[in-house]
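The structure appears right after this line, and notes come after that.
Here the complex is missing one protein chain, while the rest keep their positions.
Labels run A, B and C following the written order; every chain starts at residue 1.
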Amino acid sequence: MLESTKSIPAKDFVLSVEGLTVSFDGFKAVNDLSLYVEEQEIRVIIGPNGAGKTTVLDLICGRTKATEGSIKFKGKELTKLNEHQIVHAGVGRKFQNPSIYEDLTVFENLELSFPRGRNVWGALFFRRDKEVVDKVKEIADMIFLGDKLDTSADLLSHGQKQWLEIGMLLIQDPELLMLDEPVAGMSVSERKQTADLLHRITKDRSVLVIEHDMQFVADIADRVTVLHQGKVLSEGSMDRVQSDPKVVEVYLGH
Amino acid sequence: MRLPTFENTALARRGFLKNLLAIPAALMLAHTSVPALADEVNSTGLAVTDDTVKVGILHSVTGTMAISETGSVQAEKLAIEQINAMGGVLGRKIEYIQEDGASDWPTFAEKSKKLLVQDKVAAVFGCWTSASRKAALPVFEQYNGMLYYPTFYEGLEQSPNVIYTGQEATQQILEGLDWAAREKGAKKFYLLGSDYIWPRTSNKIARKHIENVLGSKVVGEEYYPLGHTQFNSVINKIKLKKPDVVFISVVGGSNVAFYKQLKAAGIDMGKEKPLFLTISVTEDEILGIGGENIEGIYASMKYFQSLPNENNQAFVKAFKERWGDDIVIGDVTQAAYLGPWLWKAAVEKAGSFDIDKVREASPGIELTTAPEGYVRVHKNHHLWSKTRIGLAEPDGQYKVVYESDELIEPDPFPEGYQ
Amino acid sequence: MNKFADFIARNQYSHMIILAVLLLVILPLSMDIFRLNLVGKYLTYAFVALGLVLCWGYGGILSLGQGVFFGLGGYCMAMFLKLEASSPENTAIQSTPGIPDFMDWNQLTELPWFWEPFHSFGFTLFAVIAVPAVFAFIIAVAMFKRRVGGVYFAIITQAVAAILTILIIGQQGYTGGVNGITDLRTLHGWDIRTDEAKYILYYINALLLFLALFVAAFVIKSKLGRLLVAMRESEERVRFSGYDVSGFKIFIFCLAAAISAVGGAMFTLQVGFMSPTFVGIVPSIEMVIFCALGGRLSILGAVYGTLLVNWAKTSFSESFPELWLFAMGALFIGVVMAFPNGLAGVYQRYIEPLLLKMSKKDDSPSAPTPAAKDASSDKADTSEETLTSEERKHA
């Protein structure tokens, strides 16, 4: 069900960030940063607190506006788009703290994320047809919540909320998925399930993950980018990064 | 000074306030005439029984207008109580039903309708602002009620269902402007008002009179929103334009701000440079402004509390006994006081509470006992009245410095002023 | 699961029917035309309260200037009626016959251009909806596209109300000033002041109110309604689900404005005049309390809330005018502090469970527990939970 027809030349980068800078009252949270993500790549961003990891995701998804630099997604400049336009372009974002609609049921949470009826009139005359119901059920099964469709979201456990949010992204079938600490606050068994889930869902898309859990990172990452003080400190495979003396110094020195 | 009377209004002429001890006689007089009329009098469809007749009092006791309307309510209640003490109207005691207009015009319409349709009152004493009257007027016309409206107002209206006991604009304004031109040699006028219909219409009339009749000049005309409290800019303009007379129709809380700021800006109103002539500040407003802040301005109205005649002295005494020594009485309060008495006289002349008969009887009704002196109802339902100029004194009272010789004819649709 | 859903659905349907019976049968039969006309007047405020349920209760947009839209709708209707009342024959004594009396007093010698189209009833009906909606659209686009919301929006709407009031009062030659547009008599020759007309207008008003209720119910039950609930909770998530949040806010604000405007037009017809007092801040805030008392998330609650407050106001001010403001103030505070979901909340928390218990005894021994909620269950139901979850969050 999740296969989609993507036809981008293999050597093109899905995401290319160049010279990105943002400053908050003079403080440069991200400073002249460049980053390239290939198709179907799983990229993990690590770095000490305050390195600017979340800000980078904020910039890509339009939550924060860049002071300088460009973000190109499939050749499209994102810095000039609104949040919803960026989503329409195919970028999905999961927040650090589970961000779901606690007033609504699991079904409704997923249904609202279903990519149809996204303008006023579409939403007004949106009908819950079989396509929607089937898709919602399929995603719900995938995120281990198939039997909780009618449960109000605020009754879910922390881990289940994380999954629900991932499900809400999946139903939109984004080409670039950005996850901010997807396993934070999860139990060991939930972590295992989540890693499993991520492996399954990342097959057909590029993924950008922020994570602290090094075991988890080693588990999923194709490549790792280390940020420090808003700049790229090191980049490469997990092994290479781990043996980079600059990285060691930053982590130990911190 | 007494004009010939048209009708026999023996009771009214008795001088009702001179001696309340005379009441038993009045009571007997009234009672003797009742039995013969009882059936006819009670069958008008109004709330009239053998002993009582119901009337309505409709003013704002809440909201921003309560400041101004409180005096009218007190005056109307006093008049009703005095009439009852004298035996009532056609032998019937007046019972009033008081409704609150809440400073909200639609509420005035709603309550008028309630008084007329549900309570079937024989007359309503009420309304204060033009807007409230305009809102209530169609109701009175549709259900054929009778409204006694106390406020000086802009004119341009003449309804068979309203008796206007205050002055219309020309009565109040022209005499004042003439006086300023004649006595003070005024040539340049500055017109200042709150931004709504009464000041705008009044100033329109004033401008026509100044330019066409007096052959003088209007050097400024300015309006501020109701409730405005910052007048420093206009005070500067006045200083700059150096008019001889500033003609003011600012109302409500704005007044307080205006005069305090005027005084603070170093303008001594007593020097009459310029001379300040208001048509909107009665003794009631001075209470809020403070006598020391407004000392030296002139007001053009038909009534001041300080009028020296006997009627007025009795009225002021009765008013203070009823409502407390600290109370002051302004032009509108006095006009409101006339309402019940004019109605009583008309009812007694008609021999019936029937609205149509009362209306027919109303023109020509006169009160020789009115605190303002003598008034008479014109056939256009307004009152003939005198206009006086008062000079504000530090104790919050006006000293009457001028009084028109003749009664001034009410002219709600003045030719040449529209 | 379906049985329970059915019950809720049937139940909700029945709420609408109860209101219909009350407004269309019981009140007209039990009241004289004077009181009924008053009810009709109050029901015009219910349009505004209903609009507030949509834009404040669901959309989270508190507007303190809804009176502006009520007033604009009312003024459009009043302009048409005034032109009809100002035929050259009726106004022969004026210096310029054929124009409204207040224009004549202000030395206007011809009808201003923007009055001209109001000779047409068709245009007037269109303008009643369109003028306020367009005005709302302009405000909404300017504010929501820039993500102004909450308190800021409330204060700005207040300022807009203040501006419009000063303008209407100041431009009395064009608007009738502080007196408003008064003395309206006929609609296409039909005298709107007679008792029969008042009955007919009452029914038209009530039916329009039901129409508005259905529209509101449709919107709330649509995905758009769920999106509004979602936005109130996490605007960001909605944005990152690919929705243009401002578009929805603009829509709901305009809809609320249009509904309020219909109320304003019906007010003019039933009361016979329109005045700038409605455009001001005080009535706008009073309308918010009608809505809050009824329950900011309940469209029917808006109607009951409006009727109740106004009934209380009328009866209180007839007997104790001085106490009225104390009562009204206490009502504001009490509702906000003790019953944030208003009458509807009280009903849902205390009365509905009782009804359910009774009905369980009657016909369905195996009714599911209320906790098992159907995905399609009524929104008012979820909303009750909104608050509890909100409270939990802040506890």
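Details
Rule of thumb we're sticking to: a contact is a pair of C-beta atoms (placed from the backbone, for glycine too) under 8 Å apart; a residue touches a chain by one contact, two chains touch by 3 or more.
Following the convention adopted for this analysis, contacts and distances are computed from a predicted model.
Missing chain, UniProt protein name, picked from "Sarcosine oxidase subunit alpha family protein", "Amino acid/amide ABC transporter membrane protein 1, HAAT family", "NADH-quinone oxidoreductase subunit K" or "Rubrerythrin": "Amino acid/amide ABC transporter membrane protein 1, HAAT family".
Remark: the omitted chain is touched by one listed residue; of C:A20, C:L108, C:I155 or C:I200 this is C:I155.
From the options C:P88, C:P112, C:G329 or C:P353, the residue with contact to the unseen chain in the full assembly is C:G329.
Shown as candidates are B:P225, B:G296, B:G351 or B:G364; the residue that touches the absent chain is B:P225.
From the set C:M143, C:L227 or C:L297, the residue in touch with the chain omitted from the display is C:M143, counting the whole complex. Residue positions on subunit C in contact with the hidden chain: 62, 64, 142-143, 146-148, 150-152, 154-156, 158-160, 162-163, 166-167, 169-170, 281-282, 285, 288-289, 292, 322, 325-326, 328-333, 335-337, 340, 390, 393-394, in rising order.
In the full complex, the hidden chain is touched by subunit B at residues 61-64, 66-67, 70, 195, 222-225, 227-230, 232-237, 239-240, 253-257, 260-261, 263-266, 284-293.
One rule holds for everything that comes next: only the chains that are shown with their structure count from here on.
Counting hops only between chains that touch, subunit B reaches subunit C in a minimum of 1.
Compare each chain's C-alpha centroid with the centroid of every protein C-alpha atom shown, and the nearest one belongs to C. Set against the Cα centre of subunit A, the chain with the most distant centre is B. Subunit B and subunit C have centres, each the mean of its CA atoms, that are 39 Å apart. Centres computed as Cα averages put subunit A at a distance of 76 Å from subunit B. Along subunit B, no residue makes contact with two or more other chains. Within the complex formed with subunit C, the subunit B residues making contact are 61-62, 98-100, 102, 104-106, 109-110, 113-114, 117-118, 129-131, 134-135, 137-138, 142, 156, 195-197, 200-201, 204, 223, 225-226, 413, 418. Considering their complex, residues 1, 219, 222-224, 226-227, 229-230, 232-234, 236-245, 247-248, 251, 372-376, 382-383, 385-386, 389, 392 of subunit C touch subunit A.
Of all residues in subunit A, only 61, 63, 82-84, 87-88, 92-93, 95, 99-105, 107-108, 111-113, 115, 117-120, 123-126, 128, 149-150, 152, 154, 168, 172 touch subunit C in the complex they form.
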